[in-house]
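Note that this complex is displayed minus one protein chain, with the remaining chains in position.
Take a look at subunit A:
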Amino acid sequence: MEFVSPEGLRLDGRRPMEMRQIRAQIGVVAKADGSASFEMGNTKVIAAVYGPREVQNRSQQISDQALVRCEYSMANFSTGDRMRKPKGDRRSMEISLVICQTMEACILTHLMPRSQIDIFVQVLQADGGTRSACINAATLALADAGIPMCDLITSCSAGYLNSTPLLDLNYVEDSAGGPDVTVGILSKSDKVTLLQMDAKLPMDIFENVMQLAIEGCKAVANYIREILLENTKQLEYRRGR
């Protein structure tokens, strides 16, 4: 099947280096300490953060840093066919672990010893790139909750189909069987905290694809920064100070 037409257009009309439209909102879950919703094209996710609060399971308490727990789940209605088991399957457990390790790289856990930070991410609509959307949403939710972070983490995916590096794959391109590289970086220091790939790629092409994904991450970082600045401004300025 042709994923890039001879004119250079993908299946949804994008150019190979074009990302899908991103939209974010902060403070969508009233009960949570911090929350955000993030959309990349048709992929919509919601992240809610609780903490830092008292550890619920005393045996898991860490004496010199905070415990970060993450749970990734997909709503039954998020995929084309209704899913029977939204969480607890292998893929969800793996993505939960991946998000947890990625966010732990930027949260300054040593400032909150013996406490717990919970990150819950739920996918409302899945159209490829859910992992990246979840990490971006989690970053915004953590910033909204006021949890000390050393930097903002953003993530984006890229692939290689029809001999062209493609940025931000959607579901159809993702399930084509080609490689899918997901990269997560610390936006200001340009350090990579997450790098995953499935399928195979030769090294030189891999470098191109990874560079493309990093460019995508930087674009997301600019947008996330703007959203965060706007939200904080509304909280501070409206109080007349």
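Operating definition for what follows: a residue touches a chain if its C-beta (ideal position, glycine included) is under 8 Å from a C-beta of that chain, and two chains touch if they have at least 3 such contacts; residues count from 1.
As a convention for this text, contacts and distances are computed from a predicted model.
Name of the non-displayed chain as stated in its UniProt record, restricted to "Calcineurin-like EF-hand protein 2", "MPH6 phase", "TAF1A polymerase" or "Ribosomal RNA-processing protein 40": "Ribosomal RNA-processing protein 40". Although one chain is not drawn, the whole complex shows that of A:Ser96, A:Ser132, A:Ser155 or A:Ser187 it is A:Ser187 that touches it.
Of the listed positions A:Gly51, A:Gly128 or A:Gly178, the one in contact with the omitted chain in the full complex is A:Gly51.
When the whole complex is considered, the residue among A:Gln25, A:Thr79, A:Ser115 or A:Gln196 that touches the unshown chain is A:Ser115. Where subunit A meets the missing chain, the touching residues are 33-34, 51-54, 63-64, 66, 106, 108, 111-115, 143-152, 186-189, 225, 228-229, 231-236, 238-241.
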